[in-house]
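I have placed the structure first, in the form of structure tokens, so that the comments after it can refer back to it.
In this view, the complex is presented without one of its protein chains, the others remaining in place.
Let's look at subunit A:
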Amino acid sequence: MAGIGGAETTGKKVGWGLLNAVVVIYALFPVLWIVSLSFKSSATLADGNFIPREWSLENYRNIFSTSEFTRALVNSIGIAIIATAIAVVFGTMAAYAIARLDFPGKNLLVGVSLLIAMFPQVSLVSPLFEIERSLGLFDTWPGLILPYITFALPLAIYTLSAFFREIPWELEKAAKMDGATPGQAFRRVIAPLAAPGVFTTAILVFIFCWNDFLFAISLTSTEQSRTVPVALSFFTGSSQFEDPAGSIAAAAVVITIPIILFVLFFQRRIVAGLTSGAVKG
């Protein structure tokens, strides 16, 4: 073993490479298994082979043949995007105020939002169920979007205010001196610099909404607003005696794709160190 802090030796590189490989395999193995399952035909589903003996798209054909899954996919995408957009817009405004302004009740606001984030969601499900039923929100898109925003906002505010704090305040003063109104200063100087933070937050919020199962299963009852994670749990085989594992695996693979696309798409905009060069150093 090379000494700690020593030069990069071959042994050290191999050691690190091995460790990385172990971690990656450990993390990705279940995913690969699901992918493998999704490509097996129903006959070979339980044969225990990691690499399918005969590749088939049967499972994918199955899940897209009924409205059960496609409708859930539409619901998931719609609900997650709307909730993300609203949470990020409000989160940006709130985080900016928290990072920049001194207003009465600021600490209270931060404290309460932290409290909401810490609250066990499961304890809120029953009251929410009752409230939504009496308000007529049960089993509707807004019925899911609202709780998602509520729980995503603290997350958004926290991530974003950290980003806003990193933007030198003098930039805003400089913009004001250059003749900008507060709105112009925000739009043309602060917002572009906060963009990486906004995108990061958007990813986190989207993932939170996309993955939620608890609210989705409690606050929906029909295809009208059921999201994919819930729809998955309602999958049955084409007959009572058929194992739905293949369909579930295929659906699981499909719902992973938007997340990967979303992250890849926004990751390109998260340019580290965008604020470098603003001030000395």
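Points worth noting:
By our rule, a residue touches a chain if its C-beta (ideal position, glycine included) is under 8 Å from a C-beta of that chain, and two chains touch if they have at least 3 such contacts; residues count from 1.
Note that contacts and distances are computed from a predicted model.
For the omitted chain of this complex, the UniProt record lists the protein as "Carbohydrate ABC transporter ATP-binding protein, CUT1 family", which is one of "3-isopropylmalate dehydratase large subunit", "Tricarboxylate transport protein TctB", "Carbohydrate ABC transporter ATP-binding protein, CUT1 family" or "Histidine kinase/HSP90-like ATPase domain-containing protein".
Which of A:Asn49, A:Thr181 or A:Ser233 touches the hidden chain is settled by the complete complex: it is A:Thr181. Interface note: of A:Leu193, A:Leu214 or A:Val263, the residue touching the hidden chain in the full complex is A:Leu193.
Although one chain is not displayed, subunit A still touches it through residues 168, 170-171, 173-181, 184, 188-189, 192-193, 273-280.
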